[in-house]
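With one protein chain removed, the remaining protein chains of the complex are shown where they sit.
Going in written order, the chains are labelled A, B and C, and every chain counts its residues from 1.
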């Protein structure tokens, strides 16, 4: 049995569910899951539907064309189709903090994700030992004041070479240029160590300590050209007390950061996320 | 605009979604939400679909008949249809602990539920003051060793008189007879003050204290003839520590009990719960 | 048996615990609980100690004087002593949203708090029905553009008349003047319907919806002259999804608001909170 996942965004016209499910039934497909959401404010319809077929008579491209016909070639519509057997290629970029990287690679080693990880990029040489541990190609870039554009160009080349589908910033403490970001729109996942929109930017744990908050959080989001303002994927928090100094916040925060980022990678790789108007629709 | 909610359980044949959504589209209905679940183990399909119509051309009974036709009168199928404007009648039964009762009535007073509460039944006279506060008819039954059957018969009469759809046991410390239960199958919600199946029966906080657990919980479930074994609706817990004596567990537990019970009442009254094989399917 | 609670803040000199516990032992007291915290950054020591005595040979004032002697009359030290039998007087101020008010009064009715509630103040007449339900004196103030000072003066008079110890703003949608605030420093508890410092000011649920966050929160804090910037007491959150419109956020948020505010009232009334440098130390 093979399975196919389809993500659809389109104007909310009546009948999309009925048309798509009718197509699947007619083609002897068996619906495994169907999630839909109507954004009434914007008059938009979103759906994730997964079905299995014994033999794939139509190619993905042919199905896409048929679905476009069903939606009358609405220019606002987006149709994304994936075979479950397609494992996306994810690059990891990280700086010196290794807990998120370690968590991703540990899960990858135990086959928890349905992805390939062809390379790890870092601006810190110390990360190489972890990459080696898990036998993944590692690229070090010595970022300086004046070489950011060159470095990013080389990184983009690498992404092409390895056929990268999406990127995880596993505590990558560099701001990517709008050019870089535009190459991977809604395909770069960042983990920010606060409950956004609170404590945007550098040193959120220090800011949280200073404000005397009673919770700390972590937020994963797609990177856009505006700092920490991209569509939010996941947010999680833990309770803290006055007893936590900055060092303890950093330590406790690591737990949130790594589990949040791995959760976001899971959701993205399973094609559960749609982006519309700087917000995410997530079908869990 | 009027809205209709339909709950369907049937054998998992291909095409149910397509047939139902097609019907709604043809009848100028607008789907507000659709949730479906396939139980592959048992080959069963479950759906909750809510749609709005400008004018209701067909009666609920006519729609039910049409849906039955669409499902080829499968004897395993169940179709429940409700108009959103139908407010179910809920009875409350409680003993001397008043926190759950108070929570339900407070929410009712602030119109948080879409229900009517025509009566409160208790085996403790002290509850009457709360019933009076919220101006709800109160019935006291003096339960003794030998009058249980008579009392239940009178209670069942009352339920008929007030046209009761479902019952909340808001810390009602009496075991209902199989006869009583059978009259309201899957329509009696109980709150048990532990995370079931742990600590079944009396004094769960004492048992939790003795075992030295680090969480305590509350479970809402539909009442069946087997004690604390009915289909679970909600479960919630809080962390505790060695510092909590039984008295503190009781106090903390109240928070869980009342919020869990009110949550279950909300889910039930919004027709979000299906029961199959002693388990619930809940479409939130 | 009577019990006494002492809250101490002072410079972190060695020996405070030993001196205080020695005093209690010498005076035949029995320590019920002792919590202490050292803020190393600021060199400050904080303690909450509760003990019981069979007969109170020394008055609270005499104990205070003795403790001041033990701390060598350090001008930075603060010593607050309370008899457990002293029930503080709490005023409630609220606007038209009634869920927090209802929650507080329901708990009060069931004797969950160790407080008195001598009066309720509102700028909305509709609140009076709830005050009457629970038989608590109600004062309505018709706030206009130009009468804020007069209204506050009258309110302060009322607080004096009723011997008010602290105030709960149970969704009071007015900003109190610095003059009012100064009269009840660290004794006015506000509930703000976001996880501060995110979404300060008006309409936080609308802002949360717009940003597309995946959690919403509630924060209780002591009111200071700066809006939503006072020392935080409690913060709590719930997970939300793209399916929640503003109306659902408001509805779900109510649960957080009322439980958070009641929790803060409990902590404050049990003398568990110390304030230092715009942050709280809470001994639970």
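Here, contacts are C-beta pairs under 8 Å (C-beta built on N, C-alpha and C of every residue); 3 or more make two chains touch, one makes a residue touch a chain.
Quick caveat: nothing in here was measured; it's all calculated off a predicted structure.
Engineer: Using the touch definition up top, pick the residue from B:9, B:25, B:155 or B:234 that touches the left-out chain.
Structural biologist: Residue touching the absent chain, from the options given: B:234.
Engineer: Using the touch definition up top, pick the residue from C:15, C:137, C:178 or C:201 that touches the left-out chain.
Structural biologist: In the complete complex, the chain left out is touched by residue C:15.
Engineer: Among B:28, B:57 or B:279, exactly one should touch the missing chain; which is it?
Structural biologist: B:279
Engineer: In the full complex, which bits of chain C touch the chain not displayed? Write them out.
Structural biologist: Contacting residues on chain C, toward the hidden partner: 14-15, 17-18, 21-22, 25, 30-34, 36, 38.
Engineer: Considering the whole complex, not just the chains shown, which residues of chain B touch the missing one?
Structural biologist: Answer for chain B: residues 37, 40-41, 195-199, 211-215, 217, 219, 231-237, 239, 241-243, 245, 278-282 touch the chain left out.
Engineer: Take the complete complex as the reference. Which residues in chain A touch the chain that isn't displayed?
Structural biologist: Touching the missing chain: residues 98-99, 102-103, 106, 109-110, 112, 133-134, 251, 255, 259.
In this text, only the chains that are shown with their structure count from here on.
Engineer: Just list the two chains that share the greatest number of C-beta contact pairs.
Structural biologist: A-C
Engineer: With chain centres taken as the means of their Cα atoms, state the distance from chain A to chain B in Å.
Structural biologist: Computed value for the inter-centroid distance: 38 Å.
Engineer: Just the number, please: Cα centre separation of chain A and chain C in whole Å.
Structural biologist: 41
Engineer: Send over the residues of chain C in touch with two or more other chains.
Structural biologist: Residues of chain C never touch two or more of the other chains.
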